[in-house]
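Removed: one protein chain of the complex. Kept in place: all other protein chains.
Coming up: subunit A.
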Amino acid sequence: MTSREKILQQIKLNKPAETPFPETTRFDSLYENTEEKFIETLTAIYTEVIVVKDLAELARKADELYASVANRATTIPALSNWADFSLNNPDPHALELIEIAILQAEFGVAENGAIWISDAHLPHRALPFITQNLAFVIPRKAIVNNMHDAYERLTETTGWGCFISGPSKTADIEQSLVIGAHGARSLVIFLLEEA
């Protein structure tokens, strides 16, 4: 008998009597202002939120913020002039030089400040982790209340996706919080008024 058969057979023999699935599995979080809650949560986890009117203002802000930074990459066509690092190389290891990446993300969650990003909008899964600094652009309208709402949106998932909430961090040395463990050292969210 293979281990697979052995395990499944043992489970069948040993599992408890049938228990029904719980009736309620979703809850509504009612925030007076979802965007405010979203910004508040992100600020508490060391993330800056910048509201921009349109793509032109986004480009201006990007120039301003990262004026002296080389190795800039982006997945946003309107920023192609701003970027000086091409993402066309098929080898993800080449991305290690990136200092700042501004990426299209899909939506945000007010209750925990998580941003959903997936390979639907990414040429490389490693990109949001390997870049030294990270920024996401999400439409202002794309903020949901809580994780239940988030998964209602996520019926069509791709091969890989991730909720990212703030810059990489650790508190493994005597519980002192340090930002920038392995992933991005900083995170900025651009909320786009007109998508």
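As a convention for this text, a residue touches a chain if its C-beta (ideal position, glycine included) is under 8 Å from a C-beta of that chain, and two chains touch if they have at least 3 such contacts; residues count from 1.
Note that in this section contacts and distances are computed from a predicted model.
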Chain excluded from display, named as in UniProt, from "DNA metabolism protein", "MoxR-like ATPase", "Lactate utilization protein" or "3-methyl-2-oxobutanoate dehydrogenase (2-methylpropanoyl-transferring)": "Lactate utilization protein"
Given A:L65, A:A78 or A:M147, the one touching the chain that is not displayed: A:M147
Residues in subunit A touching the chain absent from view: 2-4, 6-8, 10-22, 24-27, 29, 41, 45, 92-93, 96, 111-114, 119, 124-126, 128-130, 146-148, 150-152, 154, 157-176, 178, 180-184
